[in-house]
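A protein chain is absent from this complex, but the other protein chains hold their places.
Letters A, B and C name the chains as they come in the text, with residue numbers starting at 1 for each one.
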Amino acid sequence: MRNLSSGRSSYSYWLSVHVLALFLALLISGECSAVATPTSGIRPGAPINPSVKDRPNDEGGAIEITWEASFDDTRGRGIVRSYSILRSTEAVSGFEKVGEVDSGRGRYLFVDDGVENGKRHFYKLVSQTSSGAISEPCIIGPISASAQWFHSERWNMLIALIIVSASVLTFISMARKGRDLYIRPIAGLQAVDEAVGRATEMGRPVLYIPGILDMDDVQTIAGVAILGRVARKTAEYETPLTVPVSRSVVMSAAQETVKEAYWDVGKPDAFHPEMVRYLTDDQFGFAAGVDGIMLREKPATVFFQGAFYAESLILAETGHSIGAVQIAGTAMTSQLPFFVTACDYTLIGEELFAAGAYLTEDPRLLGSLKGQDVAKGLAIVFILIGIILETAGFHWLTEFLTVN
Amino acid sequence: MTADIGTWLAAFLTLCIFSFLYKDNPFYKFAEHLFVGISAGYWLCYHFWNTVKPNLYDNLVEKGEWQYLLPLFLGICMLLRLFSKIGWFSRWAIAFMIGSGAGIMIITYLQSNFLEQIKSTLVSLDPAGSSWTQVANNSLLFIGVVTGLVYFFFSKAHTGITGGVARVGVVFLMICFGASFGYTVMARISLLIGRMYFLLHNWLGVV
Amino acid sequence: MRREIPLIITFVCGITMIIQFFIPHWPFSDVKSYFQHTYMIIAAFAMILGICNLTRLHIFKIRDRRENWGYSIVLLVGLAIMAIPGLFQGIHEGTMFEFLFKNAHVPMNSTMFSLLAFFVASASYRAFRARTFDAALLLIAGFAVMLGRAPIGDTLTSFMPEGWQMSDLANWIMAFPNTAGQRAIMMGSGLGIVATSLRVILGIERSYLGGE
Partner (left out) sequence: MAPEMRVSIVERLRNIDRRVIFVLVAAAVIIPLLHPLGLPLKSSPPSSSLYREIENLGPGSVVLMAFDYDPATDVELGPMSLALLKHCFSRGHKVVSLALWPMGASLARASFAQTAEEFGAKYGVDYVNLGFKAGGIVVIDSLGKSIHESFPKDVDGTPLEELPLMRNINSYADIDFVLGLSAGDPGLPFWIMIAQGRYGKKVGGGCTAVSAPMLYPYYPNQLLGLLGGMKGAAEYELLIEAKGSATKGMDAQSIAHALIVLFVIIGNLFYFMGRSREKRGGQI
């Protein structure tokens, strides 16, 4: 698959190249930089040790050209202003400029990503001064681009994916088979029933906000899942429920979820599609609208469950000013402090995702939580081993964990 | 004071929104409803000119890329919600969004929130290679991450050793919340200065 | 049909998105951007639903003369004067759309955003209290960073040697205890997201389709 992708395999092609190309290449390659004959102004030294290779792990179409600074780069006499890269399908003629890179570094890498897969190309590299004098050209190649079927630097991700998925799925299947799994209580979730009950007693509505991101964000999915459980409670207690949303797709999903909850509890007549209200996609337009709803409908209980940004404090402070009980949950670390200080209960990060499992007590969801714990345990073990290795001066684990 | 009608409009609306700080009042209600209406209109046009036109119309009609029939079809499925009998077709479109979103999330978060974070925690505790303060700071980092993780264990009650370790984790979480809070305060004040400057400079011209 | 096909779509799309990360070869190389375009297009169509929901709600409000119905007229007028010229004239400079964006949307948006300064102040006074040991820690860290990030902090601690002043303390808190806490939350929620996504793809979590 990977013909011509490395310098070594291109060597065999080297021999079969046109005689003139060979001659030129022999003349210039290696120390093509040493020659600095003065022509118009001072002729700068050429780039050193140029090489080409097919860019690895891509869909093809790109060649990497690397070289070292000319002797006349800023580190030397300082007259080289830039390097030009030219490309042709022939070794001697037809070169067209594909790019230019400024001088001032020790090593250079240029990616030419306008190449046709499987076609042979030659590259010409010259350094030039600000007065326009150019060096002897370095001609390198031939080389051709190709696509790969597996990203060779992503093994680590594949392994991590398999480990995490396996531990989650194993415990899900164990839970399904009826194995009893202990899950510790979480303060915010135990308060959900109580909070809905309070709204019922006070005869005021419950306000539920599933974040401001769209349905492709997992926090929104978690928020909508928790909405399902809260809606069952409001259906049971016949408490009015208002769900303002800032995305139309979330509106559709939330309507489905609430409707289903009301049907399940046997109160389909209590459901109105208007319970879920689209306001606007706009972050602060949405915040203004929700503030208005809070002030006029005076909900007794407010839920913030999902992804929130800067509007978090605007909403939470307004909620506090009307005396509502507020239960927040988000994985947005930058907004957590505001919820923690302004709300009665806050589900922090992972607790948001665990909430769905808690409220249903669905064994499969509980199993998934147990699986997450195993993954966390493995992470701790990894960290311990990694720190010991680092301290001992071995860096391979750290390197292995680098994802490209 | 400026004579520019746009600036007057902007200043009036700015004051309307600020009036919310006193209490809910007709001016705020006016601005709030106008804001919701205008911004909904804004995003409708924005999506139309930045998504539907270039990504759908141009690709499908101008360039003739037939694979864009699928998004068109799913988009229409979404609209079928307007008719309650065939509204369930919209689930196909929702399923597409959720499925592809979940797939991309697995990869993104496994990489950036898991592997990368483990990697950044692998610090050397060797006093020979670095100063003692460095070693102390690195140890702190390591203890904070591990105890914080223990706090998030769901299948262990927070009692005994686990409870003690989780307690240390909470200490780190609280410091982290405090720091973020303090840090954000600064940025928020700048926004208010900006608005006040607009009123005093652009509108009233007194600064 | 109503339940199965969406579950199949979720599964196929999810798995495809995972696979594309590991395979650089065509057609997987193009899948990501194609899917992204697709869901942007779906979201754009869904916008129409949202606008219909918003309009219907407020038309009913006006029709039934419900409380504050007059403001519903303001909302609908706002929507119309923004959307109609925007869709027909375009959204470039010199249009009605741009005038309203600049002189109505932007100022209201910035003003809403700037309300945060007031709320941060009131939250500081009201909720930033050393009620418990945990709250005290939160407070101290917040305090140190707040002071350390403004010139005033170093002035107050100018008697301390270089490297031990308020801004250094703020930097230390940001770099070590804060990073450790952030990292623990990130790793936890990262796993939560991975596990939830996995459940969604495998059809275990399906509340978004209505019910369990």
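As a convention for this text, contacts are C-beta pairs under 8 Å (C-beta built on N, C-alpha and C of every residue); 3 or more make two chains touch, one makes a residue touch a chain.
These numbers were taken from a predicted model, which means no experiment stands behind them.
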| item | value |
| --- | --- |
| Contact residue for the chain not shown (choose from C:Ile19, C:Ile59, C:Val106 or C:Met160) | C:Val106 |
| Sole contact to the chain not displayed, among B:Thr2, B:Asn50, B:Gln67 or B:Ser112 | B:Asn50 |
| Contact with the hidden chain (one of B:Pro26, B:Pro127 or B:Gly194) | B:Gly194 |
| Residues belonging to chain C that touch the chain removed from view | 93, 98, 101-102, 106, 109-110, 113, 117-118, 120-122, 124-126, 128-131, 139, 142-143, 146-147, 149-152, 174 |
| Footprint left on chain A by the chain that the document does not show | 82, 98-105, 108-111, 114, 321 |
| Residues of chain B (touch criterion as defined above) contacting the omitted chain | 21-22, 50, 54, 183-187, 189-197, 200-201, 206-207 |
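One rule holds for everything that comes next: only the chains that are shown with their structure count from here on.
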| item | value |
| --- | --- |
| Graph class of chain-chain contacts, one of line, ring, star, complete, other | complete |
| Most heavily contacting chain pair (counted by C-beta pairs in contact) | B-C |
| Distance between the centres, which are taken as Cα means, of chain C and chain B, whole angstrom | 3 |
| Between chain C and chain A, distance of the C-alpha-averaged centres to the nearest whole Å | 16 |
| Multi-partner residues of chain A (at least 2 other chains) | 157, 161, 164, 214-216, 218, 221, 249, 252-253, 256, 279-282, 284-285, 288, 296, 333, 336-338, 340-341, 348-350, 354, 369, 372, 376, 379 |
| Multi-partner residues of chain B (at least 2 other chains) | 17, 20, 29, 31-33, 35-36, 38-40, 42-43, 78, 81, 91, 93-94, 97-98, 100-102, 104-107, 110, 114, 118, 121, 142, 145, 149, 152, 173, 176-178, 180-181, 184 |
| Complex contacts: residues of chain B adjacent to chain C | 6-7, 9-11, 13-14, 17-18, 20-21, 29-49, 51-52, 55-56, 59, 67-68, 70-72, 74-76, 78-79, 81-82, 88, 91-107, 109-110, 112-114, 117-118, 120-121, 137, 140-145, 147-149, 151-152, 169-186, 188-189, 191-192, 194-195, 198 |
| For the chain C and chain B complex, residues of the former touching the latter | 2, 5-7, 9-18, 21, 32, 34-35, 37-52, 54, 68, 71-72, 74-83, 86-87, 90-91, 97, 99-118, 120, 124, 128, 134-135, 137-146, 149-150, 170, 172-191, 193-194, 196-198, 200-201, 208-209 |
| Chain C residues within the chain A interface of the complex | 18, 21-26, 29, 39, 42-43, 46-51, 53-54, 57, 67-68, 105, 108-109, 112-113, 115-116, 119-120, 122-123, 126-128, 138, 142, 182, 185-189, 191-200, 202, 204-205, 207-212 |
